[in-house]
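The complex is shown incomplete by one protein chain, all other protein chains being positioned as in the whole.
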Amino acid sequence: MDHPKSVVRTNGHVSVAHVTDAWYVLSTARELAERPLARTLFGMPLVLFRAGGAAAALLDRCAHRNVPLSNGRVVDGDLECGYHGWRFDGGGRCTRVPSLCGEHPTRPVVASFATREQDGLVWVYATPNLEPAHEPPALAPLDGYAGVTRMVEAQGTLHATIENALDVPHTAFLHKGLFRGAGKTNRIRAVVTRASDRVQTEYIGEPRPEGLVGRLLSPSGGIVTHYDRFILPSTAEVEYRIGDENHILVTAFATPVDDFVTRLFAVIRFRTRFPAWLVKLVLDPVAMRIFSQDAAMLKRQTEAIQRSGGEHYMSTEIDLMGPQIWRLLRRAELGKVKPGTSEPDPWRREVELEV
Amino acid sequence: MDHPKSVVRTNGHVSVAHVTDAWYVLSTARELAERPLARTLFGMPLVLFRAGGAAAALLDRCAHRNVPLSNGRVVDGDLECGYHGWRFDGGGRCTRVPSLCGEHPTRPVVASFATREQDGLVWVYATPNLEPAHEPPALAPLDGYAGVTRMVEAQGTLHATIENALDVPHTAFLHKGLFRGAGKTNRIRAVVTRASDRVQTEYIGEPRPEGLVGRLLSPSGGIVTHYDRFILPSTAEVEYRIGDENHILVTAFATPVDDFVTRLFAVIRFRTRFPAWLVKLVLDPVAMRIFSQDAAMLKRQTEAIQRSGGEHYMSTEIDLMGPQIWRLLRRAELGKVKPGTSEPDPWRREVELEV
Partner (left out) sequence: MDHPKSVVRTNGHVSVAHVTDAWYVLSTARELAERPLARTLFGMPLVLFRAGGAAAALLDRCAHRNVPLSNGRVVDGDLECGYHGWRFDGGGRCTRVPSLCGEHPTRPVVASFATREQDGLVWVYATPNLEPAHEPPALAPLDGYAGVTRMVEAQGTLHATIENALDVPHTAFLHKGLFRGAGKTNRIRAVVTRASDRVQTEYIGEPRPEGLVGRLLSPSGGIVTHYDRFILPSTAEVEYRIGDENHILVTAFATPVDDFVTRLFAVIRFRTRFPAWLVKLVLDPVAMRIFSQDAAMLKRQTEAIQRSGGEHYMSTEIDLMGPQIWRLLRRAELGKVKPGTSEPDPWRREVELEV
């Protein structure tokens, strides 16, 4: 096996880690209204509802005859099953059994999951019946920025979906003309640094993007500052500054629906020379087109991996983030990273690439 | 685990019993005409046909090259395969091999199942190549009653489907207004008794049902006598007397198509103040509406059980029949109940409930 130095062969496993001592976004605050919501996390069926205003999450299975509670309704802040009318509060305690004259159980009989409502998102802790020792990540305040939140779903592992979101080389190829790769290429430098819970790539020397997105953001050109970040367990962040006047920060929280389906709740915040409504009007369809190209590719990748019984990846030195993301997910799954903490790491890598 | 006394937790198995030394209804006599019928019993593909008038049942697989015999046709009372034209009689004996000049096998080469035609139903014994030691259950004669037979299919285990058919509390909730639960509730007494092959609940003190069904049956009110019965292996019976003039007896024979699909052949017989055609006209759509609500719930229950890898049931003292039905099915599967016999059992339970 005489690989050139820039090639590393990944073995044939599937890059799926179950980091369950962690918070994940299961819905926006807005979509969780009067009706219970059925959601899936790590393959577990959950039901979200508002227990007297506060978001609550239970295992989506009635304690009595196991029908999904999400087919029921919320009555006086309790969740009522649609089959026999048993009711449960936000802690999974049974509060009513219709027709029963004897005692009914009042202790928790349905598994419950800690929830938080923050930044317009509903966070759920992935381990049931536990009060978490740390809080979900909060968005850094950005005063005077416009913002929009979008949910998209991909048929890919959390790892493949986040690698795709933070991978630069494919943008010049798969999204040619929409994003990068419309004109001549440029040689740029990438500096990868990391901490115990994160990895970041800074791209240096990148000119204003030539594609449609670039022309819209900064018609006058300018210096580009570009960071891609992954933060355990599931935050993917892309930050762009183009000249002084444009700053865009996309913070995407990835949710493992199951091993091969991942949702991204992306909070996009920006400041440009243009009115926010105009930027949204123009960029939304472009972003959706880019995502649909990515989603189609992730689906094909997943099907090929499942057909092969595992990943048979080969990476080169410009696969800057994928192997790093996997290393972090794997360490988190093994308990080698304390949730909600970040320790320094002197590791550093610098690579040139042509985009 | 400090359960109140009224709560019993079922462990996480699936309540599926394979009681195969037993008769099941596979079709009505009417639908078994000139064309062979493909049916499934305990997951086994069967073909029903008329061998010179008499109903016959074979494994639905040609002895030669295994294609389903149900795609063939009946010729001179034999079933002819559609591929090479091999023919079989009702005992699974080969009677013809086209093109063959040498001998063909004349002994049984396709598994056959004992059949009986009775009360307009075709019964099949679930163990092949065996003459059963007992006969299928016959309907008690009810002179002067009107009758109708209906087949419905639910995506539920035989146990879940029969429990649903004989469960009172859900009727006041899931079928509210159609059946029970339209007005104020009443406290009634339930007396559960059993024999070696059956369990019965008598409801005492039940007023005339408040819902639509009740108003139609007995506009003048009156004393209600109500029994729910399960008889091994698969008979669910509901009997109502309202006043002197109304008597309704629903005898439903359940057929395990496979572990999670159950058919009910329900024979409904009744005597009321109204002409039979009017009762049928009014009650048929109501009954079908009730069943479609139950079928939807059974489907959700089955999906949740399969997703969870088993049942995680919790019962209270008003789950009168479900645990008893499971006990009987399990005993029958283990051979602890002699098929077709009924021994006394002094066991008795009395419970109050609010409906």
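All chains are identified by letter, namely A and B, in their written order; residue positions are counted from 1 within each chain.
Everything below uses one rule, namely that contacts are C-beta pairs under 8 Å (C-beta built on N, C-alpha and C of every residue); 3 or more make two chains touch, one makes a residue touch a chain.
Here the structure is a predicted model, which means the values were calculated and not measured.
Novice: Out of B:67, B:276 or B:290, point to the residue that touches the absent chain in the complete complex.
Specialist: Here the residue in touch with the unshown chain is B:67.
Novice: Touching the hidden chain in the complete assembly: which of A:79, A:97 or A:172 does that?
Specialist: The one listed residue touching the chain not shown is A:172.
Novice: Given that one chain is not shown, which residue among B:45, B:91, B:310 or B:339 touches it?
Specialist: Reading the full complex, the residue touching the unseen chain is B:45.
Novice: Could you list which residues of subunit A touch the chain missing from the display?
Specialist: Interface residues of subunit A facing the absent chain: 2-7, 160, 168-170, 172-174, 185, 187, 297, 300-301, 303-305, 307-308, 311-318, 351-355.
Novice: Footprint of the hidden chain on subunit B, which residues?
Specialist: 45, 60-61, 63-68, 71, 82-85, 97-107, 109
The criterion applied here is as follows: only the chains that are shown with their structure count from here on.
Novice: Counting in whole Å, what is the centre-to-centre distance of subunit A and subunit B, each centre being its mean C-alpha position?
Specialist: The mean C-alpha positions of subunit A and subunit B differ by 49 Å.
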